[in-house]
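My questions all concern the structure below.
One protein chain is absent from this view; the other protein chains keep their places.
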Amino acid sequence: MRRYILHRLVQLVPILLGVTLLTFAMMRLASGDAVDALYENLGAAVSQEVLDAKRAELGLDQPFFVQYFTWLWGVVRGDMGVSYVSGQRVFETFAAKLPNTLLLTVSSVLLTAAVSIPLGILSAVRHNRAADYVIRFLSFIGNSLPNFFVSLLLLLVFAVKLEWLPVISTGGGMSGLLLPTLTLTIAMAAKYTRQVRSTVLEELEKEYVTGARARGVRESVILYASVLKASMLTILTLLALSVGSLLGGTAIVESIFLFDGVGKLAVDAITMRDYPIIQAYVMWMAIIYVLVNLCTDLLYRRLDPRVRLGEEG
Amino acid sequence: MGTIRKRPLEGTSLRLTLCAGLVGLILLTAVFAPLLTPWDPYAQDMSAALQAPSAAHLLGTDAYGRDVLSRVIVGARTSVFSSLTLVAVICAGGSFLGVLCGWLGGRADAVIMRLSDLFLAFPGMVFAIAVAGLIGGGMVNAVIALAAISWPKYTRLARGQTLAVKSAPYVTAAVMANNTALQIIFRHILPNIAGPLLVTAALDIGTMMMELAGLSFLNLGAQPPTAEWGSMMSKGRSMIQTSPWVVLGPGIAIFLTVLAFNLLGDALRDYLDPKRRGARAE
Partner (left out) sequence: MKKRWISLLCLAVMLLSLLTGCGGAPAEDGDGKVFRYGTTAYGPAMSNAGLNPHENYSGWSCVRYGVGETLFRFTETMELEPWLATDYAWLDDVTVRIGLRQGVTFSSGRTLDGQAVKECLEHLVAVHDRAPGDLKIQSIQAEENAVVITCSEPNPALLNYLSDPYGAIIDMDYGVTEDRNVAGTGPFVACEIADDHVYLEKNPNYWGGEVALDRVEVTAITDGDTLTMALQSGQIDAVQGLPYASLPLFTDDPGYTVSSADTSRVFFGAFNYEIPALQDLRVRQAIAMAIDKEGFTKTLLNGNGTPAAGPFPESFSFGSGTVTAPGYDPEEARDLLAQAGWTDTDGDGYVDRNGEMLTIRWLTYPGRMELPLLAEAAQATLKDIGVKVEVNSTANSADILESGAWDVYVSAFVAAPTGDGAYFFTTHCLSDSAKNRGGYFNEELEVLAARLRGTFDPEERAALVTEMSQTILDDGAFFFASYLKMNFVMKSSVTGLTAHPSDYYEITARLDKTA
């Protein structure tokens, strides 16, 4: 087991190299560099000398591979560099935004699980009855509203009309976390409720359920002891994917609710072509995915002993 | 193998037909959109900007004085077709790879999974913006960017499902009966894992519409003046308090489409259910 985990962690290295090189190449090809973004977007005009001097200062006049390896060498020595735009250290900038993102991820995944698993089961057990229809209808609505629109509606209703919550929550605290969590949960719960429903329905039709029923095992025991456990596989796969993307931040929700996390940082960095920040972000995403996937695979194994871990000898 | 619930098969077929009809209706609207619009969806009339719904403009007019209803109808083309194409491509391609991984295991599995890791690990936003920078913005490129980063979801799902059914007795039996790998995959594995995949795909129509809307929020989606539901919503969102009809029109259109595709997905799931198919065969 330990060897397996170690093996998976070692695989992180090529992935990290792959994504960072790919990002480097793509951002270069996409043209317009940090210096352009710095001056063009602000509508200012500066002389070519200033542009050239800035490029030289940031090392952007170097050949592609020189730039990449300079950056890589820095990372190897534990130096992620300095943001082109703010001049702040990349690591510190990034670390400052992470707690918010982590908090939002944890809260919305927990809430999503808390909402979608019971509702999904209820919907499956009450298949094609009133409760099922209501739950499904709600999930359709949740599934057809863009994030930015849900955010706006929630703000409009809870902050402007009812005045229960503040629009801006600079002080942090529960009230500031509530609306962004709700926004993310609505979309995810809508999806997962249906997924849970479908998986449980499927399980309920398996032979072992029929067998258990025939043996007179109570319906609730079948549901919780067998069906739910078996359905966990699908649910876990999906939740893991969500955790991964949530940890990458949600730029739109973050900027609407002023919930400063890594998503907004990343989008700002991309628009400003702030390579060091983009690279840090891409690395962070890669690490998350590898870890989340590893955890999922280990959980698979735990939940369903029939699944064999890929590379385990 | 008998059905557990007593649901006549005709019911499932009927439901499937109804839902398919509903989806067909939406597709027909998309195809014949130019013939159905009461106004020219691109004709601006500044003097008629932001009018509330009336007999002349059933869904009102937008900031440029264009008829919202006409734009919603024409927008069906861009929105429905692009999200359909997107989901079809990633679902088919992704699932195929996933089944392959689950079935073959070993080196092929490792390589494909690492590749999917690479793409999953690659932030979609970076990719979308880079693609827009390389080949320009616009709907087609937005679809390409999303497809390139969304397929691994299906691969992972299909792989997980395949692993789960791989050790099922009927698969073991099929292996022992000297069936070829392709036979086993198409006869025994795919039917058994199609349910979750199809439900995911049906739901994804809505999700992908949202993703495309998100991209137009970041100005990477449809270019003006193209009518597209997601960008209509993102451009009109500031008017929600002053002229709500501007967002309501495309919002309702998205909802109805998502509803239709989801119902179809459900009906399809029931129809494809291996248990009931088995029952039908016997």
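The letters A and B name the chains in turn, as written, and every chain counts its residues from 1.
As a working rule, a contact is a pair of C-beta atoms (placed from the backbone, for glycine too) under 8 Å apart; a residue touches a chain by one contact, two chains touch by 3 or more.
Treat the numbers as computed from the prediction; the structure is a model and nothing was measured.
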Residue touching the undisplayed chain, where the options are A:50, A:66 or A:221: A:50
Residue ranges of subunit A at the interface with the undisplayed chain: 30-32, 36, 38, 40-51, 53-54, 83, 85-87, 93, 99, 103, 106-107, 152, 155-156, 159-160, 163, 166-168, 170-174, 177, 255-258, 260, 264, 268, 271-272
Where the unshown chain meets subunit B, residue by residue: 42-44, 46, 49, 63-65, 129, 132-133, 136-137, 219, 223-225, 237-243
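Methods note: only the chains that are shown with their structure count from here on.
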Touch list for subunit A against partner subunit B, complex: 11, 14-15, 18-19, 22-23, 26-27, 29-32, 127, 136, 140-141, 143-149, 152-153, 156, 187, 191, 194-195, 198-199, 202, 204-205, 209-210, 233-234, 237-238, 241, 244, 248, 251-252, 266-267, 270-271, 278, 281-282, 285-286, 288-290, 293, 300, 304, 306-307, 310-311
Subunit A-touching residues of subunit B, taken from the complex the two chains share: 3-5, 105, 109-110, 113-114, 117-118, 120-123, 125-127, 129-130, 132-134, 153, 156-157, 160-161, 163-164, 167, 195-196, 199-200, 203, 206-207, 209-210, 213-214, 217-218, 230, 233-234, 237, 240-241, 247, 251, 254-255, 257-259, 262, 266, 269, 273, 275
